[in-house]
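Before any comments, here is the structure.
Here is chain A:
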Amino acid sequence: MNIFLAIITRDLLLAVRQGGATFLALVFFLLTVTLFPLGIGPEPAILARVAPGVLWVAALLAAMLSLDRLFQADFEDGSLEQLTLSGLPISLIVLAKIITHWLTTGLPLLLAAPVLAILLNMDNEGFAALLLTMLIGTPALSLIGAIGAALTLTVRRGGVLLSLLVLPLYIPVLIFGVSGIDAAVHGLNAKPHLLLLAALTVAAIPLCPWAAAAAVKLSLE
Partner candidate 1 sequence: MGNMEQFLSMGGYAGFIWPAFGIVLIVMAFLWIASMRSWRKSEQALASLRQHRRQRGDIEE
Partner candidate 2 sequence: MSIHYFANPARFTRLAGRIQPWAGGLTAVLLLIGLYMALVEAPADYQQGDTVRIMFVHVPAAWMAMFCYTFLAVASAVALIWRHPLADLAAKASAPIGASFTFLALVTGSIWGKPMWGTWWVWDARLTSVLILFFLYLGYMALWEAIEDGQKAGKAAAVLALVGAVNVPIIKFSVDWWNTLHQPASVLRMDGPAIHSSMLWPLLIMALAFKAYFVTLLLARMRMELNLRRIRAMRLAERTS
């Protein structure tokens, strides 16, 4: 447990020192969302209608863009193999990195989402659902994304490949996340959507680190 926490604090410290990643993900999120009113027109009713989808798609892309650095920097300078020698199972090391990824991208996106929801004229009923779906759903983005990041570790300029691998796997998260907000906006019961989203995240917690660890082991060999 100490090692686990030590890895998380290390990664957080590095994220703070090197900065950039969190800030870039946030700016990307903001910019993408801004493009939509410019693309489809400023009419409030239309924006309100597409707001949940736009927010989720933008969050998904922003989370994905920061993924290719998840293991890459540590892989290149030899830190990743040193980490695997810490005596902690590789799947737990991967989980520690996933948690850091969520703390440095998922959480900031979650906090920024309500502000952008206002810009998109989203109905007030949707705010709680937006926060809840993002809270439950963004960890799944980090978890699933870690597999793609680990698989493309030895690939030069793996970023595009990473998105090809990861985006199809993100679709269920997108669907349940948006449908949860939609239900709340239309005064329907959002609970089943949230439960399905939660089931997805809970199932991903043991499975994704395990699969990503297998891929990490491969690239170290």
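The candidates came about this way: all candidates are chains of the complex that A comes from, given by their letters.
Please note the rule applied: a residue touches a chain if its C-beta (ideal position, glycine included) is under 8 Å from a C-beta of that chain, and two chains touch if they have at least 3 such contacts; residues count from 1.
These numbers come from a predicted model, not from an experiment.
> Which option touches chain A in the complex, given 1 or 2? Just the number is fine.
2
> Looking at the complex, which residues from chain A come into contact with candidate 2?
Those in contact with candidate 2 are residues 147, 151-152, 154-155, 158, 161, 164-165, 167-169, 171-172, 175-176, 179, 182, 196, 200, 207, 211, 214-215, 218-219, 221.
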